[in-house]
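The complex appears here minus one protein chain, its other protein chains still in place.
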Amino acid sequence: MTEKRTIVIPGTIVGEAGKKKPGMGTFQENNNIYASRLGIKVDKADYINIIPLSGVYNPSTGDNIIGTIIECQLSSWMVDINAPYPAMLHVNQVPWKVEFGATGQYLTVGDSIIAKIGLIDESKKIELSMEDRGSRKIDAGIILDVQPQKVPRIIGKSGSMITLLKKYSNCWIFVGQNGRIWIKGEADKVDFIVEAIKKIEKEAHTVGLTSRMEQFLKERQK
Amino acid sequence: MSVSTIKKDYLIKLAKEGRRVDGRKFDEYRPIKIQKGIIRMAEGSARVELGNTMVLAGIKMLLGEPYPDSPDKGVLSTAAELIPLASPTFEAGPPREKAIELARVVDRGIREANVIQLDKLCIEPSEKVWVVFMDLHILDYDGNLFDACSLAALSALNTTIIPNERFEIGKDEPLPLDESPISCTFVKYGDAIVLDPSLDEEEVADARLTISLDKEGSVRAIQKGLKGTFTIKEIETITKIAQTQVKKIRKLLGDKDGKSKKQEKG
Partner (left out) sequence: MNKNEIQLIKKGKRIDGRRPDEIRPIDIQVGVLNRADGSCYLEWGGNKVIVAVYGPRELLPKHQQDSTRAKVQATYNMAAFSVEDRKRPGPDRRSREISKVTSEALSGVVFTEQFPRATIDVYIEVLDAQAGTRCAGITAAAVALADAGIPMRDIPASCAVGKVDDTLVIDLTKEEDNYGQADMPIAIAPRTEEILLLQMDGHLTMKEFNTGLELVIDACKKVSEIQKKALLSKYGSSLS
């Protein structure tokens, strides 16, 4: 059974307001639901969503992300999270006991971290936290930048795609919601995974990608 | 935009294994694409893609006064625009040091090799000469603007037709040119020296060297940039690589020397 993916552009009618509710990437005008983004239309039971094909990362509370320290302040760090807004990591939100003014001893400018997005206020001021177990400072490996909108595809339904990637490479792979991916492993395997991820990024909007990727990974494993 | 320490460490680690992020050899150029004569309003033009770096060079010619110390020679003026369109790191405003250095280095490469036969561009000594304006427009920045701009400039000059008819002083004819010097740019990071740096490599580079060689392999122009240093031995290695690479690039540019296709008008 072939699943038809409908590509829509801003201003395309995607549904009727009476029958469905406007979901992500859509807006309502009078009796119609329109797409506001370039993307793939997904018809759910109650909602119509548009999966964007491009666009910057829009931070959401609870997202796990990879950030880069851009400034050390007296009791916090400013972090670049690849979003329209820099985020703040306060000393209260890290697992270490940091003295006033000693922030640079724990994380310096240029360091990369895995962290979680905490509170976001109405003017989009973003707080980060490193308190949970998954968070850490990244010490080795590489960080690959991908389009944030492609992240769900790289992770796959219930993690199916990323499980495939890990299986065929024996690499440590962490995908940040903000389009940054940490990969650690043997040099050849790392190159291989980078190539695979770039392929997924390019073909994210196509059907049957997971099985094609499995094929690709099997063949290239030699 | 901050360069993460991880990135720098990774590039240096790869370099120790003799590798680069995009899989190239240390002395390998990215794919080069040249399109000539694409801007109708310009007297000459060319677009160069060097990997993902894209630049557009446009040549405009106007009548003007010669420099007082060379009353019977035409004038060459080069400018570069690092427009914000090309990179999130380029700011709007008048050209700053990076753009000025770029323009002057490209200019010197062309001027010192006497690429343009400026003595043939004199209409009336001390009164009227042709002024050749070369404008380098950066469209997409992924490293190595020096070589991309130099190639674009040379290719654009190659297609330039002097607009004699528009100024009613005769028939249109190609700009009189001599052989072109070719420039090669290298950067150093860690202990590695690589040719044609991509943006990633430029961001972690300690030092940079651009060298222009002519048809005989003689040196015509050099520019060292950034705050790091080169040893004499490193400079020698660079010049050797440059001599080989320049031959390849010259083939790509095609041999012109005064012969250029008349631009399609209208």
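So that you can tell them apart, the chains are marked A and B in the order they are listed, and the count of residues begins at 1 in each.
The rule is short, and it goes like this: contacts are C-beta pairs under 8 Å (C-beta built on N, C-alpha and C of every residue); 3 or more make two chains touch, one makes a residue touch a chain.
This structure is a prediction, so every number in the text was calculated from the model and none was measured.
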Let's see if you follow the contact definition: name the visible chains touching the chain that is missing.
A, B
Just name the one of B:I59, B:L102, B:A192 or B:A205 that touches the chain not displayed here.
B:I59
Tell me which residue among B:L11, B:A86 or B:L121 touches the hidden chain in the full complex.
B:A86
List the chain A residues touching the unshown chain?
5-12, 25, 27, 29, 34, 36-39, 41, 52-56, 58, 84-86, 122-124, 149, 205
Contact with the hidden chain only, please: which chain B residues?
38-42, 45, 52, 54, 56, 58-60, 62, 79, 81, 83-88, 92, 94-95, 133, 135, 137, 139-142, 166
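Throughout what follows, only the chains that are shown with their structure count from here on.
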Using mean CA coordinates as chain centres, what's the chain A-chain B distance in Å?
38
Spell out the residues on chain B that touch chain A in their complex, using ranges where they run on.
1-10, 14, 17, 19, 23
For chain A, which residues are in contact with chain B within the complex?
68-70, 80, 109-112, 138, 140-143, 187, 191
